[in-house]
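The complex is shown incomplete by one protein chain, all other protein chains being positioned as in the whole.
Letters are used for the chains, namely A, B and C, taken in the order the chains are written, and counting of residues starts over at 1 for each.
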Amino acid sequence: MVVVLDKNVADKQIENVIKHLEDFGFAVHKSTGVEQIVLGAIGVKPDFDIRKVKILDGVAEVYRITEPFKLASRSFKKENTEIKIKDVTIGSNEVVVFAGPCSVESEKQIFTIAEIVFKSGAKVLRGGAFKPRTSPYAFQGLGEDGLKLLRRAGDKFNLLVITEVMEISHIKLIEEYTDIFQIGARNMQNFSLLREIGKASKPVMLKRGLAATVEDWLMSAEYILSNGNMNVMLCERGIRTFETYTRNTFDLSAIPVVHKRSHLPVVADPSHATGLRDKVLPMARAAVAAGADALMVEVHHDPENALSDGPQALLPDQFYEMMRQIKLIAEVIGRKI
Amino acid sequence: MVVVLDKNVADKQIENVIKHLEDFGFAVHKSTGVEQIVLGAIGVKPDFDIRKVKILDGVAEVYRITEPFKLASRSFKKENTEIKIKDVTIGSNEVVVFAGPCSVESEKQIFTIAEIVFKSGAKVLRGGAFKPRTSPYAFQGLGEDGLKLLRRAGDKFNLLVITEVMEISHIKLIEEYTDIFQIGARNMQNFSLLREIGKASKPVMLKRGLAATVEDWLMSAEYILSNGNMNVMLCERGIRTFETYTRNTFDLSAIPVVHKRSHLPVVADPSHATGLRDKVLPMARAAVAAGADALMVEVHHDPENALSDGPQALLPDQFYEMMRQIKLIAEVIGRKI
Amino acid sequence: MVVVLDKNVADKQIENVIKHLEDFGFAVHKSTGVEQIVLGAIGVKPDFDIRKVKILDGVAEVYRITEPFKLASRSFKKENTEIKIKDVTIGSNEVVVFAGPCSVESEKQIFTIAEIVFKSGAKVLRGGAFKPRTSPYAFQGLGEDGLKLLRRAGDKFNLLVITEVMEISHIKLIEEYTDIFQIGARNMQNFSLLREIGKASKPVMLKRGLAATVEDWLMSAEYILSNGNMNVMLCERGIRTFETYTRNTFDLSAIPVVHKRSHLPVVADPSHATGLRDKVLPMARAAVAAGADALMVEVHHDPENALSDGPQALLPDQFYEMMRQIKLIAEVIGRKI
Partner (left out) sequence: MVVVLDKNVADKQIENVIKHLEDFGFAVHKSTGVEQIVLGAIGVKPDFDIRKVKILDGVAEVYRITEPFKLASRSFKKENTEIKIKDVTIGSNEVVVFAGPCSVESEKQIFTIAEIVFKSGAKVLRGGAFKPRTSPYAFQGLGEDGLKLLRRAGDKFNLLVITEVMEISHIKLIEEYTDIFQIGARNMQNFSLLREIGKASKPVMLKRGLAATVEDWLMSAEYILSNGNMNVMLCERGIRTFETYTRNTFDLSAIPVVHKRSHLPVVADPSHATGLRDKVLPMARAAVAAGADALMVEVHHDPENALSDGPQALLPDQFYEMMRQIKLIAEVIGRKI
């Protein structure tokens, strides 16, 4: 931690700040510049609240110079994390595609879409059984029946499955059916849920919250990692800004930024990021071009009658065309799909 | 719902849009202007996804003309909701003050602070027993022991108590000890938790999420209300913006905005909104001046040794001075404390 | 314009609202639904302030149903605008690359870089002569000398040139030397400058402001277009959000969004959007994949000694590699560079 003192700091104040730092457990060394005195405080604990120093008299600024996350950081683990599930590896040279409907709605629906996903070459089938909906009056998912259908459809077409977990009491149940847990954007800082999912045995995809900085996001990953589950992938799905012509603002720069700071793989979700079908294809291409390790998109054979998020689901032909284009883009950067 | 068609829409497209609207269950009437055709669609269900119409060919824009929340809206209930708990009423002419430490840390700490709160004339004692912390390595609260201490301190000084609930499995336990449940900003869209707290019997204070619009916030209140718990108060605690000199941006305009849209009372929390002690006093005054129904502030007799958020806690003398000033400001607008 | 009345609006209020609308010059027709009355107001002028109706008693919501921009809109002009300058066309099937240093610093510097730009196959040389700097103490550009050097370097290597104009009194001077005027992000709503540049004869690239919605941006383009200069291209260069790990948030979704709403070509600037060299390559790829009509990047042979923005400039070899990769990506979507 670096503590910058006021330009006109009094000697008494300097002593007081140093005493406090030592009481907090730091080793302190002082360096006196032409204009300002700077204290280096060595030995900060990851949870130290730097505002404790910021409010002391004579202190101008305080900088935590270490990242607050540890297990999630690239300096802790140099090599990319590769998550192997059956014959699929996420975080490797292959760009893995997750596709499927927003919600599992019926046997016919999920099997029809699973077949489309399979034919396209995608490897993971997505589908919600417990749905977080902004409105309490909206369709909330089929629950356990949805999980069963999703699993059966995945098995039939040799696809992995991913589905969302919204509460602690569902973890055990969902773990029986899914290959990957999804934590939704609105639960990114549901710390109780993160802690418990950290004790589960299956991989987790953690969506970025609408107002989460990359640092917040990695701190939430740290919750899962520090509870023992090392198979975490992150998912960029758009952040909230002042722009209203799109549902969210897709922050694709976050992909190379995370890759520099962390060893965890990054999935990109252009469907939720844009919220409208005709923006999904260009943004899917852009995400692969920006270096995403996996792509998650919504597909529906009959989106007009979808019970949720139909307007952002690709039609089957649009989806096949997307797969064709992103394969070519992956090749440009030395990857494959 | 109002559907604006493209300027050069074809007759076939108009027919198709009308057919879709009718299939979705709307009564449609068409009005033809000089430049554009507009369709009125009567009978929208609260959970209808307007993007289903937005993506049809020939459609330029779609406006949902009804608010998506119902029970929370001022048009549903004209009179202000007054929440009576023992001899305290929140949402009335009186501005109620909630004060106390961020976390309950020990018997001595909470009793010392409770006495300060009592002496100041505040009516509600706050204190966290289960703490949502950004870092998994930070102090997470005393748990049930904290609840017991909080209750005993409240009882001794005839104060109501409020404490945060983070997960469904804690609701029953916390309900035994608290007078008001707090839902934290990061759980504002933890819909599972909202649903279950909606079935609880005690009042709830719902904090605004960091990236929540007023509409999102009222939708989350709707989750609680629609499950039967009508005693909901909202709490503005700052939103996330690009500004970095403060922890959050305190959106005080949200107070009159909510009062116009909704009948629910609004609490303001200047401690979390600003994150630094020396900004709390001016912002507490501003919140009362803007019309807040209650104020929640952090107070600590020994903030340097606080286990969480010490730097934003007022010292006892600062707190007494704040109480003195806000009483005078309340009088200016015909209220009392 | 659509005016939604309060659920419990009085007859007198309805009459009053209708009278006002008629006085404002609208033709009004009323439609009565089950729950709410909606008034359609036909004949809105583009500059009508809808808040004039919003504040009338009995009014719940008001929606302007026409876009506030006209000449910039796709409904005004269906075909893409193609801007032809000598043998280069911006807005066509070809993705045009603009490259060069942030500032023109010396004869040697600009000629060295111009040669690199030429060799790479890029068509436009960028370089600032008048620099908008956040700090009054920073390098402000070489002024007219910079313009002369830029022009000579462009001519020698058969490159078009683009440079920024910051004030009205410089327009005539800069017009002598440049092929394209650049309006910077911080001047996007300098309406006086927009009006005068609208009377100039050369094409304009209008950068998006840090907090500008796509609608604001198109309104600023409208200023230029409505003054007679129809050769406007837009440039996405990142918007300001809460994220701090990157300088700005590159809003690539704005590219397909603008293409749907407007006929004007879109340039993408990954150098300013990210602010760091190692993010430029992936974001340049992503921009082309998302459909950008042109790319603007900073290149410098000696960025450590650059007088401005060196850290975001690509090194020559990085730039050549970028050109190689984006050519391949352009081909995937049927375009060329």
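Side notes on the structure shown:
Here is the rule we use: a residue touches a chain if its C-beta (ideal position, glycine included) is under 8 Å from a C-beta of that chain, and two chains touch if they have at least 3 such contacts.
The structure presented is a predicted model; accordingly, all values stated were derived computationally and were not measured.
Listed residues C:43, C:143 or C:311: the one in touch with the omitted chain is C:311. Although one chain is hidden here, its contacts on chain C can still be listed: residues 20, 45-47, 49, 51-52, 54-55, 68, 132-139, 166-169, 186-187, 189-193, 195, 209-211, 216, 219, 222-223, 226-227, 239-240, 275-278, 304, 308-312.
Within the entire complex, the positions of chain B that touch the omitted partner chain are 211, 213-215, 239, 241-246, 249-257, 260-261, 273-274, 278-279, 282-283, 285-291, 325, 328-329, 332-333. Touching residues on chain A toward the chain that is not drawn are 2, 4, 6-8, 27, 29, 31, 33-36, 38, 40, 42-43, 60-61, 63, 65-66, 75, 240-242, 244.
Here is the rule we go by: only the chains that are shown with their structure count from here on.
With centres computed from CA atoms alone, A is the chain lying nearest the middle of all the protein shown.
Taking the mean of C-alpha positions as each chain's centre, the chain lying farthest from the centre of chain C is B. Chain B and chain C have Cα centroids separated by 38 Å. Rounded to whole angstrom, the centroid-to-centroid distance between chain A and chain B, based on C-alpha atoms, equals 26 Å.
For this pair, chain A with chain C, the centres built from the Cα atoms lie 31 Å apart.
Residues of chain A found to touch two or more other chains are 211, 239, 278.
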